[in-house]
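To start, the structure itself, in structure tokens.
A single protein chain has been omitted; all remaining protein chains appear in their positions.
First chain written, first letter: the chains are A, B and C, and each begins at residue 1.
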Amino acid sequence: MTTANICGSDLHPYEGRASMDPGMVFGHENMGVVEEVGPGVDRIKVGDRVSVPFNLACGTCRNCNDGFTSACLRANPSGQPGAGYGYPMMGPYWGGQAEFLRVPWADFNLLELPAGTEHENDFTMLSDIFPTGYHGTELAGVAPGKTVAIYGAGPVGLMAAHSAVLRGASQVFVVDKEADRLALATEYGATAVDFSQVDPTETIMDATDGFGVDCGVEAVGYQAHDQTGEEHPELALDQLVGVVRATGGLGVVGVYVPEDPQAATEQAKQGRVAFDFGAAWTKGLRIGTGQCPVKAYNRHLRDLIIRGEAHPSKIVSHELPLDQAVEAYDHFDKREDGWTKVLLGPGRSA
Amino acid sequence: MTTANICGSDLHPYEGRASMDPGMVFGHENMGVVEEVGPGVDRIKVGDRVSVPFNLACGTCRNCNDGFTSACLRANPSGQPGAGYGYPMMGPYWGGQAEFLRVPWADFNLLELPAGTEHENDFTMLSDIFPTGYHGTELAGVAPGKTVAIYGAGPVGLMAAHSAVLRGASQVFVVDKEADRLALATEYGATAVDFSQVDPTETIMDATDGFGVDCGVEAVGYQAHDQTGEEHPELALDQLVGVVRATGGLGVVGVYVPEDPQAATEQAKQGRVAFDFGAAWTKGLRIGTGQCPVKAYNRHLRDLIIRGEAHPSKIVSHELPLDQAVEAYDHFDKREDGWTKVLLGPGRSA
Amino acid sequence: MTTANICGSDLHPYEGRASMDPGMVFGHENMGVVEEVGPGVDRIKVGDRVSVPFNLACGTCRNCNDGFTSACLRANPSGQPGAGYGYPMMGPYWGGQAEFLRVPWADFNLLELPAGTEHENDFTMLSDIFPTGYHGTELAGVAPGKTVAIYGAGPVGLMAAHSAVLRGASQVFVVDKEADRLALATEYGATAVDFSQVDPTETIMDATDGFGVDCGVEAVGYQAHDQTGEEHPELALDQLVGVVRATGGLGVVGVYVPEDPQAATEQAKQGRVAFDFGAAWTKGLRIGTGQCPVKAYNRHLRDLIIRGEAHPSKIVSHELPLDQAVEAYDHFDKREDGWTKVLLGPGRSA
Partner (left out) sequence: MTTANICGSDLHPYEGRASMDPGMVFGHENMGVVEEVGPGVDRIKVGDRVSVPFNLACGTCRNCNDGFTSACLRANPSGQPGAGYGYPMMGPYWGGQAEFLRVPWADFNLLELPAGTEHENDFTMLSDIFPTGYHGTELAGVAPGKTVAIYGAGPVGLMAAHSAVLRGASQVFVVDKEADRLALATEYGATAVDFSQVDPTETIMDATDGFGVDCGVEAVGYQAHDQTGEEHPELALDQLVGVVRATGGLGVVGVYVPEDPQAATEQAKQGRVAFDFGAAWTKGLRIGTGQCPVKAYNRHLRDLIIRGEAHPSKIVSHELPLDQAVEAYDHFDKREDGWTKVLLGPGRSA
């Protein structure tokens, strides 16, 4: 392992909101150099520098055949579609916030990278958040000349903004209230909308002659909360239904869960989200959801990094050695200012 | 006007659940022969037999250019996208349950039909429900070999079943409780699932080796109700989220409204639908919604009728002269057995 | 091996027009029951009944990831994209006109079938010609309501006709001069056009109000010849460019080769085909070419067979035991009347 990132979704088990097994290792944003290969591996070689998609997939089931590595039918012993590292519900696979990582079906799962250490902090975004942000723009139908609104300027929202600009969107709005994150959105060429200062709906409608944007990306998830901190899972969805124009598309890459026993309301406990579906229907919106199938995008995004056109590492706020992971989780979980994205790995200095 | 159909959505204003203006004529499923053309018309000629799409569209705005005639930006004086006949909220255009109908932008809106009277009852389905059912299968991603579940065996659901079979689906389930409608589903080559007799989820999961179907079509809408008659707008959506497999598609052509002052709950009044969104997200479903842009499909569906491959008129239960419309509405509104689809027009006999 | 078919492209090496190695076994249309699996196989089990796609693919290279198993970058030691069985230029893999067949990367390549012997003659078409015919319709953009012209009523052309009807085409023309093959086209619901009796261009243009068809499928290939037997590689292409309407699509699944040393003209030797490209450009045609990536279609086509909606075995003319293969090749190579499709396998009787 040369780099393993901490992801916002690591905080779900960290906070006890998702289950975790004692002794399991966290970490699904992984990259490194191959130390050893099993007997069934004939493509990947020892010494290859590789990125590890967070979805662990068999490569031969029906869903993998169709490109949905996010819903592999064989990798998760639970029988649920989809497997991954560092989450009991995604299978028994330990994560990569460690010195080594075992990658099943390595020929299928691993993406080869140029040897060396160049672009390390950019490439490490290929395992999850860069493709996930891109997936949001894909589900939303972003295309050259279109306008886009992204709710949430966390790492995924920022990667969605970067992706939307790379894909030729004519204007990209990013809505959040954290100044440091909004500054990164601006660096990626987006228009920052600070909802602690302005009404985002009004701002976006005004800037689009009252029509709204062509595409919306939800990068917040079920823990969306208002300014008092109260959770309203429908909050970002409602606003997006409001600002996306009739005939538009909505990509939901913020995480929603089928049940959430610790949620505030009975509906939320059951994974129900009472958003403005009637308004969405009237507009004829198309809503794409779910985890990103990383392999669908990581090769092309890698090539954009190599050619100097994509720079996902701008969001890195901290690089730390593995033995400082405990403190890093603590800061990150408290959403402390400036802790946008933490990378762990040997040779990193605090 | 040679034929005008009564549509389930005519019942919304009929029941006072949607607004209606005194003196406005009902009817958005229209066909006839051209009596007269305005000076700006250079394609359509007097004497042409034509089908009138229920969406009234200008043909030159941005949404029309993009094929979204269901969201025309110019035809509705209210400024809302989308216009139509026989509904105050869709603009000031009178409907076609009458002797004559005025069709603006006739060159753009009208679909020409072969002269004569052949296929009259099939062609009359081209103005709304055949394309609308087809649209449901399009939004759901139906393709050759795929499996499909359709909830609701009303006219739109039956047209969705007919469309799914025409498109090469390998198995099509239609879920309803009305025996006569389920019999029609069977005639169209679908597998009828009577939810008053069996658990539809269990039936469909069993028939698909526990995987569920590839595609789901919602043809029920916000007035979905349980067997006691109580409305639960999320009822059909929830069941579809349950039976559509991970990575699948869901087309929602049943009508949902942005507000419904007479609904039973506060959420429903606001057009909110608290369905299992968390489960849908976990499965990575893609959900398409909204009114059908009829012009996207009516020409090809017409050609399938002419070539003898499509037979939408099987669902016609009654053909009546215009002066029996009042009684027809009464029977239809009471959902009397066998009143599946009513056609009105000169020369029709009770 | 339970069934191995003889394919028209087996005749290229048989006639010495493509190279063949002494001792290599012919046969790329294969199905059977698994006798033994290697140590790297964890999905397929001994005893599984399976269909073997003619493209042999690694499942983990870039092209396989993108669904182009027809252009696998790793399976062919020559370095050329694409590998297969029973052809020296497609790699060192022996064919299946034998008792046993070795299938590399079996988990990826094999399609599982229901146990038993039902649908044997239908399923055997899943290895090549049914998907290949379907691929022609996909490249041509066939969709519900469209009109289609297919040139060539050999097995692939007939499978294209069957596919086009399954996909909801409103009218399908099949052009050939062999009465028995045209009769099969009619059985599949197509309109037979016998070019020894009528001018096909005129016939098709007349039947489409002078507009031509939406889609064309070329199922003839570089050995297209006129009624005198003289080869004109551009013959079928030219006619298709003529009958496909402006804005239409053309799928070329007939085989063309980059060089053909025994061809009649210098251009043909170099793989050049001087067809009416200027006319195609003026019409704005889209032309798809190449070998079918079988895995893109075989699962859905299998399901259509199981559900009783697809019947590719109608074209089978002969079923023979393996020891009569020599005579079978002789008859087939002479294009004897009625030798449409030959199946070889144990238990087959002459």
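The criterion applied here is as follows: contacts are C-beta pairs under 8 Å (C-beta built on N, C-alpha and C of every residue); 3 or more make two chains touch, one makes a residue touch a chain.
Everything numeric here is computed off the predicted structure, so don't read it as measured data.
Of the candidate positions B:F26, B:F54 or B:F108, contact with the unshown chain belongs to B:F108. Contact with the omitted chain, checked across B:G67, B:P114, B:G308 or B:G338, is made by B:G67.
The chain not shown here is touched by just one of C:V34, C:V257 or C:L322, and that residue is C:V257. Summary of contacts with the chain left out: across B:H135, B:H162, B:R272 or B:K295, the touching residue is B:K295.
Against the chain not shown here, chain A presents residues 134, 143-147, 163, 166-168, 170-171, 299-304, 306-307, 309. As for the chain not pictured, it touches chain B at residues 39-40, 43, 58-62, 65, 67, 74, 107-108, 295, 299. For chain C, the residues in touch with the chain missing from this view are 63, 66, 68, 70-71, 81-82, 139, 222, 234, 246-247, 252, 255-260, 267, 270-291.
Note that in this section only the chains that are shown with their structure count from here on.
Chain B and chain C have centres, each the mean of its CA atoms, that are 40 Å apart. For the pair chain A and chain C, the distance between mean C-alpha positions equals 42 Å.
The distance from the centre of chain A to the centre of chain B, each centre being the mean of the chain's C-alpha atoms, comes to 38 Å. Multi-chain contact residues of chain A (touching two or more other chains) are absent.
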